[in-house]
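What you see is the complex with one protein chain gone and the rest in place.
Think of it as A, B and C in the order they're written, each chain with its own count starting at 1.
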Amino acid sequence: MAVEVLYFAWLRERIGVPRETVQTDAATVRDLIAQLAAMDEWHAAALSDLSAVRIAVDQELTDLDAPLGHAREVALFPPMTGG
Amino acid sequence: MAVEVLYFAWLRERIGVPRETVQTDAATVRDLIAQLAAMDEWHAAALSDLSAVRIAVDQELTDLDAPLGHAREVALFPPMTGG
Amino acid sequence: MSARVQSEPFDIGAELRGFGADAGAVVTFSGLVRSEDGRLTALEIEHYPGMTEKALTAFGAAAAQRFDLTDWRIVHRHGILSVGEPIMMVATAARHRKAAFDAAEYLMDWLKSRAPFWKREIGPDGPGEWVAARPDDEDALARW
Partner (left out) sequence: MSARVQSEPFDIGAELRGFGADAGAVVTFSGLVRSEDGRLTALEIEHYPGMTEKALTAFGAAAAQRFDLTDWRIVHRHGILSVGEPIMMVATAARHRKAAFDAAEYLMDWLKSRAPFWKREIGPDGPGEWVAARPDDEDALARW
């Protein structure tokens, strides 16, 4: 299936694009990230430390082991610093 | 010595005046209040329950057993309800 | 860093203009006259001129030191205030939010139980009861 993957803040900068459409059969977010990290050195570097990555699936915060299901939008970003 | 005694809120209403000048030899606030309570039935009624009376001497909160010293102004009032 | 007692209304937006330069965090509390389910039309607020200003200034100075505030302000009204009108406000400014929040709560706890103000209810038939002090307002002071 096709998933829209969004990046924010320094993840966006390191990967070099704010969003991309990815064809995937990943079962979980963790699987999807492994697929992304294998794409090129920028993805690999940006996604090397998963403790610094936060995840939203269809605009809801979730964790690495969340099933991808029929997700249309997956966002990866650093810990949030609002307020 | 002469002390200016001020009353606020329902103490002022029950006693009937907002302030009065009192000649006293009282050593403590408690002694002064006893003298005031002996003046007439309004003072006596207003000052019958000292747990409901708060005290300021020269505009600083204090308690019944505080020495009167050279106080110029003693204020008696109910518990405060600001804010 | 100032305390004022006045009968006139105040505007929180105007009070905050230029308040707490380089603070990072600004907290305000404002108290408004409640109708108490339509029972009240106004509150009358009596105070002890002279002592009030001294007390509020002392509370502000204590909060500034304890919470390392970059700014603080207290405004409290007296007289007859209609339902919905602001009674008072405190504002605190600090580098981080916890200090600003704590300082505002500290000021409110002192102000409620130790500043010489007294409220009387005014209903459709005129002046009513003096508002009784709440035991939990006295309790709130114990935490500081």
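Keep this in mind: a residue touches a chain if its C-beta (ideal position, glycine included) is under 8 Å from a C-beta of that chain, and two chains touch if they have at least 3 such contacts.
In this text, all values refer to a predicted model and were calculated from it rather than measured experimentally.
*Asks:* Shown chains touched by the missing chain?
*Replies:* Visible chains that the missing one touches: A, C.
*Asks:* Which residues does chain C use to touch the chain missing from this display?
*Replies:* 11-14, 16, 20-32, 34-35, 83-84, 95, 97-98, 100-101, 104-105, 108, 140
*Asks:* Can you list, in ascending order, the chain A residues touching the missing chain?
*Replies:* Contact residues on chain A toward the absent chain are 6, 8-10, 56, 59, 61, 75, 77-83.
As a convention for this text, only the chains that are shown with their structure count from here on.
*Asks:* Between chain B and chain C, tell me the centre distance in angstrom, where each centre is the average of that chain's C-alpha atoms.
*Replies:* So the centre of chain B lies 26 Å away from the centre of chain C.
*Asks:* I'd like to verify one number: the distance from the centre of chain A to the centre of chain C, where each centre is the average of its C-alpha atoms, in whole angstrom.
*Replies:* 48
*Asks:* For chain C, what residues touch not just one other chain but two or more?
*Replies:* Residues: none.
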